[in-house]
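Left out: one protein chain. Kept in place: all the others.
Entry: chain A
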Amino acid sequence: MPLLDLILDDFFWRALLGGLGVALLAGPLGCFVVWRRMAYFGDTLAHSALLGVALGFLFHTNLNLSVAATCVALALVLVFLSRSRALATDTLLGILAHSALAIGLVALSFMPDVRVDLTGYLFGDLLAMTRQDLAWIFGGGVVVLGLLWWLWQGLLMATIHEELARVEGFPVARLQLVLMVIFSLVIAVAMKMVGVLLITALLIIPAATARRLASSPEKMVLMAIGFGMVAVASGLGLSWNLDTPAGPSIVVSAFVTFLLVYSLIRRGRA
């Protein structure tokens, strides 16, 4: 396919395609983050992604794979520890988030032969997106969206009221586990784009913007995807024209959209 090759050969188009793909995943997941108050949880997983990078270098495995695996492992640890109720969840998250980040940084410093562009992992390096990254985004994306589609009613009911969902026969514990795994996968692919420190923003801001306008959970998801895509496109445009870093530009665009929607809607209602 010569046209596809032409597009994939250009780093800007690769970046745009990858960005739009991540926005497609970040939309529904961001809604769950907002609904379930998982913002800090997402942050913790994102921080642990750097540990995943270090482990990937250590064992010479694919970085996407090691990041996803590390996130899943940390998510499971979190679920297990929060059940013991020895510490408040936010304390636990704070400990794990920053410890994982610090361990990741220390571990990377022990590998002198590995020259890592830390800024790229912390703030994203969208313009360096490779064909392989694109395959990860769209391959993982199909899995994630398929799972969400399939389990949607149960995930929604478990989000509205966990016990009611359990009484009504939804396998809530398993659904939550699936959501954690999905979360980890999305963080692994989104890290490339906006970096460890900005992933949560990409999840939350489009979803929060959509909340202002949406009248049903499904509409909110679709709008979050739309707002995410607008942010990616305009952020990349900003980056291209003004030579600003791509990841932060996308977050700034998302934030501006958020401000616009909230101020305009408020004015409209007043």
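We take it that a contact is a pair of C-beta atoms (placed from the backbone, for glycine too) under 8 Å apart; a residue touches a chain by one contact, two chains touch by 3 or more; residues count from 1.
The rule we apply is simple: contacts and distances are computed from a predicted model.
Taking the options "Heme chaperone HemW", "Sugar ABC transporter permease", "Ferredoxin" or "Zinc transport system ATP-binding protein" in turn, only "Zinc transport system ATP-binding protein" matches the UniProt protein name of the chain that is not displayed.
Among A:159, A:184 or A:239, only A:159 touches the chain left out of the display. Although one chain is not shown, part of chain A still touches it, namely residues 34-37, 153, 156-157, 159-161, 163-164, 166-168, 208, 211, 214-217, 219-220.
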